[in-house]
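Before we start, here is the structure in question, set down as structure tokens.
One protein chain is absent from this view; the other protein chains keep their places.
Should a chain be cited, it is by its letter among A, B and C, assigned in written order, with residues numbered from 1 in that chain.
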Amino acid sequence: LLGATGAVGQRYITMLSGHPLISLEVVMGNRSANKKYGEAVQWLSAEPIPEEFAAKKILESSPESADGCDVIFSALPAHAANDIEMEFARAGFTVVSEASAHRMNSDVPLMIPEVNAEHLKLLDLQRRNRSWKGSLVTTPNCTVTGLAIVLKPIVQNFNCSRVIVTSMQAVSGAGFPGVSSMLIVENVIPYIEGEEEKVARETTKILGKLKDGGVTPVEIPMALSCNRVPVLDGHLETLYVELNERVTPEEVAGTLDSFVGPPQEMRLPTAPDRPIIVRKEKDRPQPRLDRLSGSVPGMSVVVGRIRRGIDDRSIQMTLLSHNTIRGAAGNAILTLELMARKGYV
Amino acid sequence: LLGATGAVGQRYITMLSGHPLISLEVVMGNRSANKKYGEAVQWLSAEPIPEEFAAKKILESSPESADGCDVIFSALPAHAANDIEMEFARAGFTVVSEASAHRMNSDVPLMIPEVNAEHLKLLDLQRRNRSWKGSLVTTPNCTVTGLAIVLKPIVQNFNCSRVIVTSMQAVSGAGFPGVSSMLIVENVIPYIEGEEEKVARETTKILGKLKDGGVTPVEIPMALSCNRVPVLDGHLETLYVELNERVTPEEVAGTLDSFVGPPQEMRLPTAPDRPIIVRKEKDRPQPRLDRLSGSVPGMSVVVGRIRRGIDDRSIQMTLLSHNTIRGAAGNAILTLELMARKGYV
Amino acid sequence: LLGATGAVGQRYITMLSGHPLISLEVVMGNRSANKKYGEAVQWLSAEPIPEEFAAKKILESSPESADGCDVIFSALPAHAANDIEMEFARAGFTVVSEASAHRMNSDVPLMIPEVNAEHLKLLDLQRRNRSWKGSLVTTPNCTVTGLAIVLKPIVQNFNCSRVIVTSMQAVSGAGFPGVSSMLIVENVIPYIEGEEEKVARETTKILGKLKDGGVTPVEIPMALSCNRVPVLDGHLETLYVELNERVTPEEVAGTLDSFVGPPQEMRLPTAPDRPIIVRKEKDRPQPRLDRLSGSVPGMSVVVGRIRRGIDDRSIQMTLLSHNTIRGAAGNAILTLELMARKGYV
Partner (left out) sequence: LLGATGAVGQRYITMLSGHPLISLEVVMGNRSANKKYGEAVQWLSAEPIPEEFAAKKILESSPESADGCDVIFSALPAHAANDIEMEFARAGFTVVSEASAHRMNSDVPLMIPEVNAEHLKLLDLQRRNRSWKGSLVTTPNCTVTGLAIVLKPIVQNFNCSRVIVTSMQAVSGAGFPGVSSMLIVENVIPYIEGEEEKVARETTKILGKLKDGGVTPVEIPMALSCNRVPVLDGHLETLYVELNERVTPEEVAGTLDSFVGPPQEMRLPTAPDRPIIVRKEKDRPQPRLDRLSGSVPGMSVVVGRIRRGIDDRSIQMTLLSHNTIRGAAGNAILTLELMARKGYV
């Protein structure tokens, strides 16, 4: 694990403690190298640090440190990730990265296991393109994950023409220390650097089709307004979908409710029973109440307020996804579970 | 003033203290009747209660109490407003009401002075329809005000086909005590009872044309998602506008920036120099920083992030309007100033 | 259960779902009578309503409704509790009450099972005094519970002369809807009606000795400053203790850390392994991180920053206790478990 002391790094520590398949052997971080993890980290969760990790020494971020490991999870910030992740891939490791640095590369899969499991085939292209002994797989931006999971069954079942989204994002999405309390207390910040471009770009890649070894992005134009709100965890998004056909809210609700993907079929350990939970109450989902819903807390997207838009060719809804679990660590862990089951590791 | 001790009632008290034209003579409220205002009210503002009102005795809400007054401001909740406002109008008073009870009546003007000053002519129809000695004028929902002010110059100048809005509304919009801290601390509530219907309905009436003595609503379909956020004052709204023509963000910014209405031309005391303030920074408007902007604090709508939507026939932006000033007390006071200047009082 | 839909009532519902000894049969509440619990309640927790209660019909608060039950838990507000609780006791029920109405009566035990289990003997006096077929036992104010648990081993082991406390209390301590968001967002309120008197009075009764069938309060003068802070759950208190002897922080820490009471010895189901958890980190306890600590979440008091006061005859510390669990529902349930084991039910 690279970047182990950050907000997302801590989620990996919690989620991998006691994992049936994955054993986290080495934690790395340059700033805290040689300290004990329990002493270096500003632990953010109410759950205590798992004991087996508290005493672990943090190592330098280099392939030598990871000797004996097969897979590297990277929770590094984008600027740090670029070179170091390639170095690990070159050295023979399978790198599963949270960072934005390589997400849009044409030979790098950008994975949400329920949505685009088949994109792992991009690794064939990657192997041909690059002289790496290992490989590099990425996972999307935390605002993308919930959105793409909800759009997948909609795009699959209906003729979708455009999507308009406003997000209300939690402070943990900016990492730690991230957003200063002096900026966000009793306030909303109507802008997040680079976020809107990333969300549109990554969502259309994820929903894209494999063709001739590469991914052709889905052609659904998207408009986004990303806001930061004083919430700790859980990105809330209002979603307006225009369609080229008549669809009722009930049909959409049914489609979302019954959606499952390969992780559910394969019963992967970190796969929630239902990737999408549809709530019928008029005032749900709410971040504080619903972010840890589902059989694997934080891995389900919760959708509510599914209703008609302006006409019978448009649908509105509100969705919530836990940004550091489904939007980060949990999605990466699930990706590795999928890769293991499919023989990529 | 009816409903003087509520959150909006308190704004009237502050704004009318020292007003050049309007003298607030009587404060009424049934629950606190016969107490001194300063003792009955849970004062919510950092500015102290103006001394002349602190010692005033609160009277029963009845026309007799208002003997000697010409105009009644009503800051009553909808259920209380229905009968009592008509009683005052019948008794000869000009009633300017914040309440939703009568807003959509075909012979009741729903006023934002910069937007639809000419709708005051509905009072002719009202006089014919009703046997009242007085009259009744209403002002819109607090989420409508900012939206309608921004849409007015857009609708006037461009061929606008549909509007999609997500609001992030302050807790003071629900009145006092309103939203329990146990519901909203570290949370967002994705639903406000009745709000979305009201906003669409009232906005299209306000932007409508006078025709044959009545108002024909503008035909612009709107979709709304209204959310409550842990902010004290200031409703933030993301706005997506589809047009039937190509428009650049710069054109829209120029149009908004230069917009003025009758209150500015008449230099009414509560009219801000600019009804719309356009901000160029990428992270504005923010509720805590911008809600009291402008020459009359809280009376200007602040707009930022004006940018292209999905294509060159769509525009996105974020707007902020102070919900208890421009969205309530300030807008009602400005309406009365307009009525006085136009001879309706 | 009386007052089942309130903030504390909801904790009972959660804690009694699946309880090994206590079966919650009837929920009562006058305002919501005849509705289904799941429809009447504004559920405040992220954990869903236990299914067996969601469908239960709420009954009128009267002894007839509780036919077949042995014990009544009361989570009523003080003004409502006074008569109704006596009515139930008179009718033969064992009433365990959260309300302040009867706490200071000389023949009513005010219970924290770890602190004053022997006070249950007051029930003998109560039986003699009153012609009730049942009995009435009370539990203290939510700010008292943590304080009295921490003071118990201090008073037992050291010669304690005075106690000075400042509390920072969560909004849930005021019940639901309780504190308006308009008052507490980005603020601290330095006063809670009646709280400081209650805390001093109840704490000295709880720490008092049984003598001649009655309780003689401990003679330790206390001064309190009670504040409300924008935190959802968990009352934090700074504690300054003056002693008549020299004591080191280490001695106090050891005494607190090793403290156990009858519930631990009897292994009662809701008893935490350790009533007091001593933290050594310099910045703990924190409400959001530590309120659910311990083997029974929310039942342990967490203490930190144990340090010398002004001289070596004074000790300072910070303590945290979950106000609706240890400070209310959990403490009442533990009291009933103790009563059952001791043969009072």
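As a convention for this text, a contact is a pair of C-beta atoms (placed from the backbone, for glycine too) under 8 Å apart; a residue touches a chain by one contact, two chains touch by 3 or more.
As the structure is a prediction and not an experimental result, all values here were calculated from the model.
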Residue among C:S100, C:S293 or C:S314 touching the omitted chain: C:S314
Full-complex contact with the absent chain, from C:E25, C:E60, C:D83 or C:E186: C:E186
Contact with the hidden chain (one of C:K211, C:R267 or C:K282): C:K282
Touch list for chain A against the chain that is not drawn: 7, 42, 44, 171-172, 176-186, 230-232
Where the unshown chain meets chain B, residue by residue: 45-46, 185-186, 288-292
Touch residues of chain C, complete complex, unshown partner: 162, 164, 166, 168, 186-191, 221-223, 225, 227, 229-232, 236, 238, 240, 282-289, 304-305, 309-311, 314, 316, 318
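What we mean here is this: only the chains that are shown with their structure count from here on.
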Whole-Å gap between the CA centroids of chain B and chain C: 46
Where chain A touches two or more other chains, by residue: 185-186, 288-289
